[in-house]
Each structure stands twice: as structure tokens, then as C-alpha cells.
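Mind having a look at this structure? Questions to follow.
Removed: one protein chain of the complex. Kept in place: all other protein chains.
Going in written order, the chains are labelled A and B, and every chain counts its residues from 1.
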Amino acid sequence: MGVNFHSVFFHLMAVLASGFALAVVFSNNIVRMAFYLVASLGAVAGLFFLAGADFVAALQLMIYVGGTLVLLIFGVMLTARGPFADLKTSPAQWTVVGLVGGSLLAVLLYAASSASRWTASGKAASAPPDQVAPTSAPLGLALLGARVDKLDPKQNSASSRAGGMSGYLLPFEIVSVHLVVVLIGAAYLARARRRATPRPIAANSPPDDPSQSSSVS
Amino acid sequence: MNPLAEPVHLTHYLVVGAVLFVCGVTCMAAKRNAIGVLMGIELVLNGANLNFVAFGSPYLQSTSPASIGLDGQLMALFVIVLAAAEAAMALAIALCFYNAHATIDVDQADELKR
Partner (left out) sequence: MDLELLLPLLLGLAWLVPLGSFAAIVFFGPRMGRAGRGAGYLAIGAIGASAVLSIVALIAWLLAHPLGGDHGSHHAVHAVAGDWYPLAVFGDLKITIGYYIDGLTVAMFAMVSVVALCIHVYSLGYMHEELHEVTDPLVTLSDGQPLKRRGRFHRFFQYLSLFSFSMLGLVIAGNVAMVFVFWELVGICSYLLIGFYIERKSASNAANKAFIVNRVGDFGMIVGMMALWSGLGTFSFDEIFARVRPAANGHALVVPDGMVRAAASERIAAIYRTTPTGPGGAFPGLQNAAEARIAALLPGWRAEGLGYGLLLVAGLGIFCGCVGKSAQFPLHVWLPDAMEGPTPVSALIHAATMVAAGVYLVGRFYPVFTPEALLVIAIVGCVTLLIAATIALTATDIKRVLAYSTVSQLGYMMLALGVGGWVAGLFHLFTHAFFKALLFLGSGSVIHATGTNEMPRMGGLLKKMPWTAGTMLVGCLAISGAGIPLVIGLSGYYSKDGILAQLYSFAGRNPSHAWLFYAAAAGAALTAFYMFRLWFMTFLGLPRDEHVHAHAHESPRVMVVPLVILAVFAVVAGWNVPGTALGLQPLLEQARPLGTAEGASHGHFLPTLAMPAEHLSHAHEIHVPVTLIAFTVGLAGFLLASAMYWWRLLDADLIGRTFWPLYEFLRNKWWFDELYQFLFVRPVLRCAALAAAIDRAVIDGAAHALAAAVRLFSRFDDWIDRLFVDGAVNATANVTYEVGLRLREVQTGQLRQYVLWVAAGTVGLFVLAMFLWTYTLAG
């Protein structure tokens, strides 16, 4: 009776990720939500490692956890004042959300469970090797356009679905430009403005005939 | 012990991914704080990433036609990058909104109603 550590660790990470994600959902405090999110994403990175995507996992930790979430936390800190730290949703709305979310979950679970059906004739998963093959080099080369993992001509033929010696150079470039644009845009949007006092939005008027126009502040 | 001794299938990864996804959607739908909504978005994207990586994992159905090999990890890579960009933008918008209206409650942002 050997313990499959791979699966043990998998289940541990899975529970962590799911649990912290649920905590994000059910928590009301924005700061706590941020922390739970960090933990969840960390667990996800672990799951990446277990799936053999070491480069992606590293990137997840660096960029996502270390960058994006830090950004998010900054945002939290900038805006979480007083009454805004705990914004509660009414139970009625929770019901509706729960229904929709539950149905979505049901659908996705169904799809997930049928994966074994449409991944037919597939061998059982092989045991993970003791050593993990590094993926960063093939990934980097693929980004530059050379798919070194698909050198097999049979696989390379255009007819096979997974074939084709096509790299990801173009998307790489596009994404790069995209990042520059976003940088500029975000910088512009978030610039400091001269404003005496921020004016609140006018009170919501009850729904009535369209002849009454809504005021814009 | 038995469930823990069995190897992990593709399905397990997909389940986790689904849970994360649904949590993210729920956050987006239920949180009144704009930053909370952003967090939901992050969760959604991560769930999707997990799916990608699972399908591209060499350990799970690597020879099946359903496997997408390295493409999966590349997709996940791009998603991460785009998520970062999107988070930045969204945060900028949220801060704009906060500066303009002194509130971070998305329920207050209904000027586009009918």
C-alpha cells in the first residue's frame, strides 16, 4: 500500500485552493478577502506544479500573486475606508446568486465528469516521474516561433489537429504591445485630478415613465 | 487511503477548476465592493488557467487526442499576462470611480439604467 504522494499533495492543494476561494466568496471584509485570495492563488500555483507546468506555476507566483494581487491590495487599501470595508449583500440577492452559481457549478461538474467519456481510448494517466522535465526552454522557444515539442513530422502535418509547426510569436508580440497600451491607459485613467470635493451620485429615483430624464452629475 | 492512492485523473483538475470558476462568478455577482468584483475576476481566470494546464499536462492523457501538450501551458501564460493587464485597467477604472463619486459600491454605479 503505497501512498501516492502526487495525489495526496494534489488533494491538499485542491482543498486549499477551493477552500480559500470559498472564503473569498463568503467573507465580507475586503481585506480578508484579499488575503484569502492570495492564499487561493498560491494553492493554484502548487496545482500547476503538480500538473507539470513548472514555468507557468513560477509565473503565477511571480506575476499573479506578487504583482496583480499586490496591486489589488493597494486598491483595497486606497478605497477601503470606513463604510466601504464591509459592504454586505442582501440575503435575497445571495439566493439568486446562489441559484445561478449552483446551476453553473452543476453544469461544469457534469462536463468535467464526462471528460473520461470523451477522452476515449486514452491510457490511464501515467505515474508522474520522479524528475520533472523543465518546460521553460520549450516554452520560450515556442514563444519565439519554434515548436520544439512537435518536431515529429506526423504531428506536424497541417491535417492533424494538434499538429503544425506554428509558434506563438505573433501573439507574443501582440501581448507585448497590449501591455504597453494598458500601461499608458491605466496611467492616464488614474492620474491625479483637481477636484474640490467628490460629488456623490444623485439618489436613485424610483422607476417611472421615461419622460423623466435621469440627472447626470 | 484508497482515494488517496489512486492516481489523479484529468477530471479532478477540471473539478477544481470548476469550483474556482464558480467561486469567481459568485464573487462577481455578489460582491458590492468593486475590488471584490475584481477578485472574482481573478478567480475566474485562474480556474480557466487550471483547465488549460490540466489539458496540457504531460501526465494526464498525454497521448490522447484531447491533450494539447505545450499549447495549454502557453495559453495559461498568455492568460496570466492578460489578466495582469486587465487587473491594472480595472483598478484604474475603479479608482476613477472612487475619486469621482466617493464610493466603491458598484450598486451605486447605475447611471446607465434605462
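By definition in this document, a contact is a pair of C-beta atoms (placed from the backbone, for glycine too) under 8 Å apart; a residue touches a chain by one contact, two chains touch by 3 or more.
Worth saying up front: this structure is predicted, and the values here are computed from it rather than measured.
S.K.: Just one of A:Val97, A:Leu139 or A:Val182 touches the chain that is missing; which is it?
M.R.: Candidates A:Val97, A:Leu139 or A:Val182; residue touching the omitted chain: A:Val97.
S.K.: Decide which residue listed in B:Leu14, B:Val37 or B:Ile104 touches the omitted chain of the complex.
M.R.: B:Val37
S.K.: Among B:Val25, B:Ala48 or B:Val81, single out the residue that touches the unshown chain.
M.R.: B:Val25
S.K.: Tell me where the left-out chain touches chain A, residue by residue.
M.R.: Counting only chain A, the missing chain is touched by 93, 96-97, 100-101, 103-104, 107, 110-111, 118, 120, 161, 207, 210.
S.K.: With the missing chain put back, which residues of chain B would touch it? List them for me.
M.R.: Interface with the chain not displayed, on the chain B side: 25, 28-32, 37, 65-66, 106-107, 109-114.
Simple rule for what comes next: only the chains that are shown with their structure count from here on.
S.K.: Measuring centre to centre with CA averages, how many angstrom lie between chain A and chain B?
M.R.: 3
S.K.: Enumerate the contact residues on chain B facing chain A in the complex.
M.R.: Its residues touching chain A are 1, 3-27, 29-36, 38-40, 42-43, 46, 49-50, 53-54, 56-74, 76-78, 80-89, 91-96, 98-105, 108-111, 113-114.
S.K.: Along chain A, where are the residues that touch chain B in the complex?
M.R.: Per the stated touch rule, the residues are 1-4, 6-8, 10-11, 14, 17-18, 21-22, 24-25, 30, 33-34, 37, 40-41, 44, 47-48, 50-53, 55-56, 59-60, 63-64, 67-69, 71-72, 74-76, 78-80, 84, 87-89, 93-94, 97-98, 100-101, 104-105, 108-109, 111-113, 115-116, 118-128, 133, 135, 138-139, 142-143, 147, 149-150, 161-162, 168, 171, 175, 178-179, 182-183, 185-187, 189-190, 193, 195, 197-201, 204, 207, 210, 214, 216-217.
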